Each structure stands twice: as structure tokens, then as C-alpha cells.
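A single protein chain has been omitted; all remaining protein chains appear in their positions.
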Amino acid sequence: MNALDIKNISLSFSGLKAITNLTLSIPQEKIYGLIGPNGAGKTSLFNILSGLYSPTQGDVMMLGKSILNKHPHELPRLGLARTFQNVRLFKKLTVEQNILVALDQKKEVDLKQKLKNYFYLLFSTRHFLSDEEELLGQANLILKEFDLQEHAQTLAQDLPYGLQKKCELARAYATGAQILLLDEPAAGLNPQETAVLSVLLRKLRDHSKLTLVLIEHDMKFVMGLCDQISVLDYGVKIAEGTPSQIQKNPIVQEAYLGKARSKDV
Amino acid sequence: MSSYLLSLLSYAGINIILVASLNLINGYTGMFSLGHAGFMAVGAYTSAWITNWAMFNHPTWMLFWFPVSLLSGAITAGGVGFLVGLPSLRLKGDYLAVVTLGIGEIIRVCILNFEPLGGARGMSDIPHLSSIIWVVIFGATILYLLWRLIHSPYGRSWMSLREDEIASQAMGVSSLRYKTTAFVWGAAFAGIAGGLFAHELRYLNPGIFDFNRSFEITLMLVLGGLGNFWGAVISASALTLLKEALKPLQEITRIDFRMIIYALVLISVMIIKAKWKWKRHERT
Partner (left out) sequence: MNEFFQHLINGLSLGGMYALLAVGYSLVFGVLRMVHFAHGDVYMVGALTGVMVTRALKLSDNPSLGSLMIVLTSAMAVCAVLGFLIERLAYRPLRNAPRIHLLITSIGVSMLIQFSAQLIAGPDPLFFPNLYSGETEFSFLSLKMTAMQAVVLGAALVLMLVLQFFVSHTRTGRSLQAVSFNHELASLMGISTNKAVSLTFMLSSALAGAAGVLIGQIYPKVEPFMGVMPGLKCFSAAVLGGMGSITGAVTGALLLGLSETFLVGYGSSTYRDALAFILLLGVLLFRPNGILSKATQEKV
């Protein structure tokens, strides 16, 4: 079973066709790359997957079940979380609080549990404190894994850019989702930070058994990291395959470099 | 202590509850509700109606019926808060403000046209069941509950919606659930404040709960700082006392100078805040 099956997805904005008849399959426990020139529809695809946009046609299946008309907030519990192109952290909250927000939503609660939680929240200091302690413990583990402990009490808006990106990644991880959509996770990172990110992402795939889908522009990063890649241009998939296949593909070269240049390559 | 002073302190306490409850909706969740006086009205009238009934039927049990009436006011106000919260999702910023303002007015107009509650004449001779003790009991409890809510997953979810609603939803926070919950709690607490108010003033009239009242509460909140727990408490108490101090001025001229002063202070504070933030931004 595939992590994600994208079938015949089309999307348009008042006549502008952002995505046309796109079909992709993303296998589980792999790192999948989505590349292509700007405006190719990659982020729009992420927005469809995360429930922000409704496609004009097509369907999206996650682990065999359709997630097409789900509200964005239902997806993390179903197993899908994401980061954003322009880092969207909770600016005035601390790093720890950012992680906690994701952790808070993890527990599935039925009505009885909800009422019980309220009661504890309001009247039982003991229960309340122990619940909070548990959450803090989990948050700390995550912070450690992402090497963010020393910044736990820093406000998200005060973090340097590279750490902000890491924090956003940690937050998406904290939701417990098995599939992470990462929108340009390496953008703005220096070579050292990019290398560290590669290691981190591989660890997430191998140890945490996550499926990662990346939108990226850093070719070296993408080719060195991804198991499989799809190339989009003008909302259409123009190539799919392993990194070496993609690199040799003349259509891809043309899309990136333009017709005349590609002849030189 | 004179009864006048105790009464004044009661009003301060009532305003603290009102401002703190609005803080939940506007400050922590980042919405903009301008109809808070409407929730207060619902609580006030519910509570007064119940004590009125109780006075006739169980006059010796008022010590029991008074808090019950307050809690009933909380429940009805909370119910209204829920109804207000539902459409609030589709409405952002300015639009939500106007709609909540309208709802506050609608509540007032409904009460105005509802004869069993006294209509335009209002309700009078409400028993003086409120006292500084009750205000302190309920006030402290409400502040405690608010504190707990804010420092719990609820508070974090509310704040995350305020910071970035889209990212928040992407992390699993249900905008619908948390926004309506904020409205329910905020409205319920305002309802209790309304009940206490009714039994302190001993007279109710729909005109008390108009937009000016909502504006006053909002003003106190903004001056104390949106999302600032103790700021809300301090500004509510300080401004209530200040308002009393300025009363003689109004009585002389029949004109509400206080509103002019309030408005000027509000505008100045907003501009100063903006300029200060801009300077800070420029430094970095």
C-alpha cells in the first residue's frame, strides 16, 4: 500500500490552471522529492494534500483511504503533517510551546474523556499537573532529538532562521504523523546546516519509519537524499524516477535550463 | 468601610471579571468580539429573573438561590456565546467585530421588546443579594479557572490560533472547536458578572448593556494589554476607580466627558504602541 496516491488531480484559480491531471504514487518509508521550476504547482499540491485547497477533479488516498474532503485539522491525526514555505511558527510562543501545541492534539478524545479532562483541568491539581508533566516530558524528548533543548524557552520569533526551520520540522514531527510534507526544508540553510538536515531526514525515514515528501530547489541536496523524484512543470508531471534517471532526462533539463541551453549540456 | 466604598469595590470586581473574560476571546484567541455587554445582559436578566421567582416562593433560601441564579446566568450566557461562536469561524477580523457588535445590539433590542423582562422600563427592586464577599468569591474562582484554562492545552491551542490559524489547523487544532469554546467560557463568565451586577445595582434596563458598555470593557482590556492576564485585572480596577473619580465632572455638564477622555487615551495608546514597536523593529 502506498503512503499517498494522488489520482488525476486538477486545480485551477479563476481560470488559471495550477495543476492538470496529476497522478503520483508515494511509497511508504521513503524520501520522495518534488522538484520543478517556480510556479509549477508544487506548493499547491501540498495545499491540496493538507486540506487547504479543493481540487477541481481527482482524488487523494492516504494508506488506501481517501482524504480528499477532510478538514485540515483532521489530517495530523490521520497521519499527515506539513511544514510551510514561509516558516509559519507560532511567533510569540516559545519553542517548547510550539511543540506542545502539536502534542496536545494527539490524543483522540471521546465525549466522556473530554468531560473528564475538563474536570481534572479545573478541579484536580494533581491530575492536571501530572498530565502537564507527561506532555512536557514528551516535548523534551522531541527537543532533544532535534537538538533544540537549549532554545526551549526562546520565543519562536527570536530564533535564527535555520533553527526556525528545524523547529517547524520538529513541530510537524510532534503531531505523530507518519507522512511529513516538507516545503523547502533546506531553503536559506548554509551547507553545514543542509548536511545536518540530510542526516536528520534519513534518520526520520530509517528509525522513525516516516514517509517524507520534499519540495526543494537545492539540487545537490535533493539528488543526494531522495529515493525517488517527480518533476513538475506548469502543473504537469514531466518526469519521474530515481535521482540518476532524473538527472539524465532531457525533458527535465529543458524545463530548468530552457531549450537552447539544454542542447549544450 | 463605608457601603459606598464596598459598592465601588464590588463594581471593580465585576469589571475585572468582564475584562478577564473578554481577554480570553480577544486577547488569547485573537478574535475580536465587540458584543460582550450582550453576554453580560443575558446573565444579568437570567439571574434577576430567578431571584425574583425565588423571593416569592422560597424567600428563606436566598443564600442558596443567589449563587444558583448566577450559575444559571452563566449557563444561558454560555449558550448564547456558543451560538455567537459558530458563525465566527467564517468571519475574520473587522467583519467579526461588526457582526458581534450587531449581535450585542440584537440582544439588547430583544430584551427591550420582551415585556416579561420589563421591556423598556426594565427590572427594578432587585434584592441586594450581591456583596463584596460574593464578588470576591466568584471573582477569585473565575480568575483561577481562567488561569488554569490558559496554562493548559486549551490555552496553547487558543494562542496558536491567534498566532497563525492556518499553521495551527495544520497541526491538528480544530478552529471550530476552540473558537466556540473560547466564546462559551468568555460569555459564561461575563454572565456571572452580569448577575452580580444586577444584584448590586438593584435595577436593570436594556440601555445599560449597549455598545458603549462593550466599548468600555474593550477599552479596559486594550489598555491592560491583550493577552496580558494581570494587566487586564489591573486596568479593570484602576479604570473603574478612575471613572468614579471623574463622575462629578459629568454631573455638572450633563455631557459625558469621560468618553472623550477614554477615546483620546485609547487612540494615543494605540499610536504610541505602534510607534514603539516600529522603533524596536528598526533597531534589529
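Here the chain labels run A and B in written order, and each chain numbers its own residues starting at 1.
The rule is simple: a contact is a pair of C-beta atoms (placed from the backbone, for glycine too) under 8 Å apart; a residue touches a chain by one contact, two chains touch by 3 or more.
Bear in mind the structure is a predicted one, so any value in this text is a computation, not a measurement.
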Practice item. Consider the whole complex, including the chain that is not shown, and state which of B:120, B:242 or B:274 touches that chain. Key: B:274
Study note, to complete from the structure: Only one of B:54, B:97, B:117 or B:142 touches the unshown chain, namely B:97
Practice item. Considering the whole complex rather than only what is displayed, give the residues of chain B touching the chain that is not shown. Key: 26, 30, 32, 34, 87, 90-91, 93-95, 97-99, 101-102, 105-106, 109, 113, 166, 211, 215, 218-219, 222, 226, 254-257, 259-260, 262-264, 266-267, 270-271, 273-275, 277-278
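Basically, only the chains that are shown with their structure count from here on.
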Check your understanding: What does chain B use to touch chain A in their complex?
Key -> 145, 148-149, 152-154, 156-157, 159-160, 163-164, 166-175
Review point. Across the complex, what residues on chain A touch chain B?
Key: 50, 52, 71-77, 81-82, 84, 88-93, 97, 100-102, 104-106, 121-122, 128, 132, 135, 171-172, 175
